[in-house]
Structure formats: structure tokens, C-alpha cells
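Of the protein chains in this complex, one is absent; all others appear in place.
Moving on to subunit A:
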Amino acid sequence: METTFNVIVDALPYLLKGLYMTILISVLSIIFSLVIGLIACFMRMSKYAVLRYPAAIYVNLIRGTPILIQILFIYFGAPTALDIHLSAFTAGLIAISLNIGAYNTEIFRGGIESIGKGQMEAGRSLGFSYAQTMALIILPQAVRRMIPSFVNQLTHAIKDTSMLSVIGIAELTMVGQSIYAMNFRSFEILTMVGLFYFITIYTVSFISTKMERRFVIS
């Protein structure tokens, strides 16, 4: 029987490749979810019902269903109904982005609404437009308040990518599963997989906390 050391050394290149995929999907989906969240947030706060309702339905649908179902639906369900083909990577990216985007919507909205109405009135009464007041006065204040929840959401995004193993994306979890399916060393492999997730997420939290401090002080 191989030593633990050898098992780990042999698995390492594959696990690192998996980690790369995990990070790639996390980074891309976080970027997309920021854009989605920002758009949906302003739709939710719009005075027009045509914009408000779709955004509210989106947020509630995502929050009200498990992410696993969302992934399966976008990879298997929707393409069948629409008669299109999505690669696992594209489907996974869409699913994670939409999921995190919905939570971002609420984080952004909460941050913006936590800034008193007086700030908007002060900006408008100086002659700034709604958009200018938002950009120059409200958002800089709101962003600071959003950071802790947003960082929390980042760590969720990274963890949620492990669900993409169900549609066959070779991210960290999937790679780990394939390895121990062959060598039956599930203890070592899963420990490594867990450790990789932990290090990644801990690094993100650590950097964010540093940034957060700087933001709050300045």
C-alpha cells in the first residue's frame, strides 16, 4: 500500500488543476454577480413596476430554491425546454452567477437603503441629478456598509462551486472524487480538498478584512 505522502504527492497536480477551475469559476461568477446584482438592485428600487416586479421575482425564486436544483435546471432543464445546448462550464457559471447575483441584489439594496433619505435630499437640493447623487454621495457611503456582507457572499460563491461537480465540471470537489474513486484513499484526498478550500477562503477573508479596515478608516 502506498504511503500517505505518496498518495498526496500523486494527487497534488490534479487537485491543483481542480483548484484552478474552482478559482476561475468563482472569480468569473463573482464579477458577473456584481453586475447582475447592481442591475437587479436598481430595478428593485425603481418606481416603475415593470422593472421592480421582475427583479423581485428573480430574487425570491433564487432565494427560495436550493442551488443544486438551480444548477441542474440550468444545465439539464432549461436547455431541453429551449432546445439549446450549454456546456457544463457555461451552465455552471450562469447558475452560480445568478445565485450569488440574487443575494448581491439584496446586499446592495440594503446598503443603499441604510443611507438616510436626507443624504439624497441634500444632494438633490444642491442640483445634482438622481444618478449623480447616487454615484457621488450615496454609493460611497453604502459600499462601506455592504463590504462585510459582500465578503461573506464571496466565501459562499467559492463554496457553492463545489456543487458543480454534479454536472461534471472538473473543479476541486469533482477532481477529488475521481481520485479517491480510483485509489480508495478518501481520507487523504478529502482532507486535501477541504484544506484547499479552507486556504482559499481564508485568504479571501483575510485580504477582505484588511481592505475593509482601510475603507472604514479613510
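In the analysis below, contacts are C-beta pairs under 8 Å (C-beta built on N, C-alpha and C of every residue); 3 or more make two chains touch, one makes a residue touch a chain; residues count from 1.
As a working rule, contacts and distances are computed from a predicted model.
Considering only "ABC transporter domain-containing protein", "ATP-binding cassette domain-containing protein", "biotin carboxylase" or "Peptide/nickel transport system permease protein", the record for the omitted chain gives "ABC transporter domain-containing protein", by its UniProt protein name. Contact with the undisplayed chain is limited, among A:132, A:183 or A:203, to A:132. Although one chain is not displayed, its contacts with subunit A can still be listed: residues 116, 118-119, 121-122, 124-129, 132, 136-137, 140-141, 144.
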